[in-house]
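One protein chain omitted, others in place.
Chain naming follows the written order as A and B, and within any one chain the residues start at number 1.
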Amino acid sequence: MTSMRYEAPSTLNDAVHLLSGANGAGKIFAGGTDVLVQLHSEMIEPELLVDIKNIPELTAISEKDGVWTVGAAVSGMTIIDDPGFSAAWAGVCDGVALIGSVQVKGRASIGGNLCNASPAADSVPALIAAGAVANIIGPGGQVEEHVENIVIGPGQTSLADDELIVSFTFPKRAAHSGDCYLRLTPRTEMDIAVVGAGVNLTLDGDGTCTAARVAVGAVAPRPLLVAEAGASLVGTKVDDVALEKMAEAVRAACNPISDKRGTKEYRIKTSGVIAKRAALKALERAKAN
Amino acid sequence: MASILDDPKFDPERDLQIVGTNPVKHDGLDKVTGKARFGADFFLPGMLFGRTLRSPHAHAIIKSIDTSAAEALPGVKSVVTRDDFPEIPEGGVAGDMTRTAMAREKALFDGHPVAGVAATSDAIAKRALKLIKVDYEILPHVIDPVDAMKPGAPILHDYLRTKGLDEPSDEPTNVTERMVSKMGDVEKGFAEADFIVERHFDSKPMHQGYIEPQGCVADYSEDGQVELWCCTQAPFVYRDRLSAILKIDGNKINVQQSELGGGFGGKTGFYPEPIAILLSKKANRPVKMVMSRDEVFRGTGPVSGTDYTIKMGVRKDGKITAAQAEIVFQTGIFTGSMYFNGPNAMFTRYDFDNVYIESFEVVSKRPKGNSFREPCVPQIVFGVEGVIDELAKKIGMDPIDLRLKNAATEGYTTIYGETFGPIGFVETLEAAKKCDHYTSPVKPGEGRGIAAGFWFNRGGETSTAMNIAPDGTVTIITGTADVAGSRISIAMMAAEELGIDVDKVRVKMADTNSLGFNRVTAGSRTTFSVGMTVVDNARQCINEFVKRAAEIWDVPEDGVMFENGECRPASANVGEFEPLSIADIAKQTTMSHGAVTASASMNVTGAGPGFGLHIVDVKVDEETGRTDVTRYTVVEDAGKAIHPLQVEGQYQGGAVQGIGWALNEEYVYGEDGRLQNAGFLDYRMPVTSDVPMIDTVIVEVPNPKHPFGLRGVGEVPVVPTMAAIGNAIGNAIGVRPQSLPMSPPKLLEIIEQRDSAQAAE
Partner (left out) sequence: MSKKIHVTTTVNGDDYEYLCEPQQTLVDVLRNELELTGTKEGCSTGDCGACSVILDGELVCSCLVLAAETDGKSVETIEGMAKGDELHPLQRNFLDLNGLQCGICTPGFLVAAKALLEKNPNPTETEARFWLAGNLCRCTGYDKIVRSVMAAAEEMRGA
């Protein structure tokens, strides 16, 4: 790192302007829990670090008519401590709660967790299952994109160098809805998912599933929305047969690697187990709502 | 007067006032307020920051190193490479040590130091590393010890020949040594057995995992005197070894140990220190070097991995008739794993008559092996205690009863030749059998396991000095490093002997110029050995107090007795005198007679062996292979617990380290020989939420060779852990794992094999 500049703009326009001016050598800095590790291990050598935490839109969390908007740089602790948000989106909070320690969550954000683009990011399958939409700003103005389309491979996103996620919008919750994110790690905490699964579902009055989204992490180059898995729950009471069908769809969608955190075979085998458990917990929450 | 080693005056009836209580540790206050200074906490005027360039290759010839661009970088004050180290030939202890500190002919592992830089800032030093050009010729490498023994395996050291072969060979090899340990006749023993079990086991290397990375400040002055502040378990050993490899007189290297942020054996040998000294010498300024966590994992001492087979036979009545083992120990690039502890300790605690063990130590492309709590024993006990459990099942005997049936007692002569004095293994087993954990039912869906362990315990070279201030307060100077709070135990033993309040005693860690040689803090020797010399110091001082009191009262010395911190007349015949306290005598005589002081330097003997038994309950998730430890109890003989909370802490800490080793901790290497998990995120040590409270039962069978009867307690707590957890998992899932760590993917595979075997039946 020969010379790096640090800037902390207070408006979206200034942030975009700074990033545009950096010609690809700029790096967005939110909670910093990934960026600083990469910076100091010299995995990245940006010329400009743009700290976005002084921009009000990025650090706000709000609800209007049942629609929640969470700033991309809001810290994990702020998210899970928000009683309204955690009641509406318990599964998203499950994922956020698993992003490192309390110390890490004091800084880490869902925008950062997504844009770091790790296949194993814990909040991302939950965000995908929730149907969250990213509000993105760039030189051309604001656009929206579904979360499942942001990560395109390990460390890579569909965002341009001068684009930035401002916030995430969560769709209005239907009655009898519930979500859950679970992961498999050797330790109880401080670990990276070997497999992660987010399930979000809605029931009708008699307990039949009317909508379901299932997303998995750490089993492919990027977090995946597994449409077939969700579809296999719709129209069922989320019984054992449906759950096994969902698990089968999850396993079929897996395309993992073997690495220090788990073998390919182990990941595929356990992905269905974790997805089933997440679905059961989501079901329990949906019934309680 | 007889030496304290021959006559420790142990009295089981002694009315102890301080020993056995739990005063607040004297080093505690500075540690809870942030004042305590550890290895990285020292600053000197003009200090530079040093960094190390490390080999990215597991095995490569270093053809050339060009440091010119780094030296030219503004702010860089010195650069050192192999050329700055005195020439020492390959082979031999010093040759190995200097090549561990800095790569010489070849880079021998991923992370091997190749050059050091000192600069005015850490950032400049890091930048300079990138400017050093090293020309490597990459060679094939081998890490797995079994592969390293195969014909045609890449050879690490052309000069190496195996010691201990029946027929000496002149073939280059990776096997440093073969050792055969035997007693009795195993063939005869197996012939007497009703059941024989033979199993193959393996374990991966693990790291000591201390939280404080190595850190030091070295200051080489122009007259050739070196001052070195560092976190070490072995200040005197560092001095002597640095002297040997840097060719500097021992008295010119003054090592001052800092507070030590964990070592567990990993800080018994130096890493950045010699580089810092040479950088300081070249720059003529003090140099600070602190290792990063990545460097600690890649560059410092892991524990040996192993691959071994154990065969044991049992009679229907529970008597184990024979025990046999063949073991491969994986050291790092050089010998030094202390593998011989494995065969010496693996079966020791049982009164076996017939034993045959063949051990091999094999070099591989990892940092030089280093000790860790009972080096080279726990990973073998994992197999031994598993086989014993299987034997118990074969004959339908309670596992503790089987161990009781075979327990060694006083008078047993071990495989390494020691004849046991009074030992507490039977008492430990009986205490375990009675404890709440063992007598309560196993919860549904869980499995319970037990396992036993042993450690020799050590004494060794120890020097201390005691100074009585004119106000009667006491300072003890010790050079055996305090790694977990031994200072309070030492102060307590001195206070007990002197009959004064423990807060009137302070223990200070000496620098190496201030005291005679002290052996490394290792082998559970510190509280035992330093306790011995400090009690000797106290007795010397008491003799002097008696002499001075006799002079004050003008009576013969035998007319004065010392009791509860006071001199008083030995009988009414001596005359009536007000008792004189230590403070009274010190006050009245320091100016006229000089201070009351004592020093002692001895090779302490008489360490009584330690025994433990662990009980653990686990729950295994059969769909994922994850294991949760739900309940844990450590039962261990301490001889006498000087500071029971400290003893419990040793038991608990050892058990949790063992839980990590049992379930998740391992080194993962890529095919390129590079370490893949060089950080706390992927080297999975247990975190707070991974473990339950660790219950403890302190058994006290005194060691009569110590004034207070104590035995070392540091090593044993990690020994049975993996075996106990293995046995518990075996009882939970029906198949006893044979490979460490027992990680989720391995267990899931065992469960699936079990299910398909059952389906086939």
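The definition used in the following text is that a residue touches a chain if its C-beta (ideal position, glycine included) is under 8 Å from a C-beta of that chain, and two chains touch if they have at least 3 such contacts.
Bear in mind the structure is a predicted one, so any value in this text is a computation, not a measurement.
Q: With touch as defined up top, name the shown chains that contact the chain not shown.
A: Contacts of the unshown chain, counting the full complex: A, B.
Q: One chain isn't shown here. Among B:Met338, B:Val483 or B:Leu740, which residue touches it?
A: Touching the chain that is not displayed is residue B:Val483.
Q: Out of B:Cys567, B:Ile694, B:Val716 or B:Ile750, which touches the unshown chain?
A: Residue touching the absent chain, from the options given: B:Ile694.
Q: Check the options A:Ser62, A:Ser101, A:Gln142 or A:Gln156 and report the residue that touches the missing chain.
A: Looking across A:Ser62, A:Ser101, A:Gln142 or A:Gln156, the contact with the absent chain belongs to A:Ser101.
Q: With the missing chain put back, one of B:Leu16, B:Ile61, B:Ala123 or B:Ala595 would touch it. Which one?
A: Of the candidates B:Leu16, B:Ile61, B:Ala123 or B:Ala595, B:Ala123 is in touch with the missing chain.
Q: So one chain is hidden, and I want to know which residue out of B:Glu648, B:Glu666, B:Glu700 or B:Glu715 touches that hidden chain in the complete assembly.
A: B:Glu648
Q: Tell me where the left-out chain touches subunit B, residue by residue.
A: 22, 24-25, 27-38, 40-41, 43, 122-123, 208-213, 259-264, 290, 292-293, 483-485, 645-646, 648-649, 652-657, 679-681, 685-691, 693-694
Q: Provide the residue numbers of subunit A that touch the chain removed from this figure.
A: Its contact residues with the unshown chain are 1-6, 8, 29, 31-33, 36-37, 39-40, 49, 51, 53, 75, 77, 100-104, 106-107, 188-190.
As a working rule, only the chains that are shown with their structure count from here on.
Q: Could you tell me the distance, in whole angstrom, between the mean C-alpha positions of subunit A and subunit B?
A: 44
Q: Can you tell me which positions in subunit A touch subunit B when the two form their complex?
A: 1-2, 41, 184, 186-192, 194, 259-263, 266, 269-270, 273-274
Q: Quick check: in the complex, which residue numbers of subunit B touch subunit A?
A: Within the complex, subunit B contacts subunit A at residues 123, 127, 294, 623-624, 626, 663-664, 668, 676-677, 680-682, 684, 686-687, 689-690, 743-745, 748.
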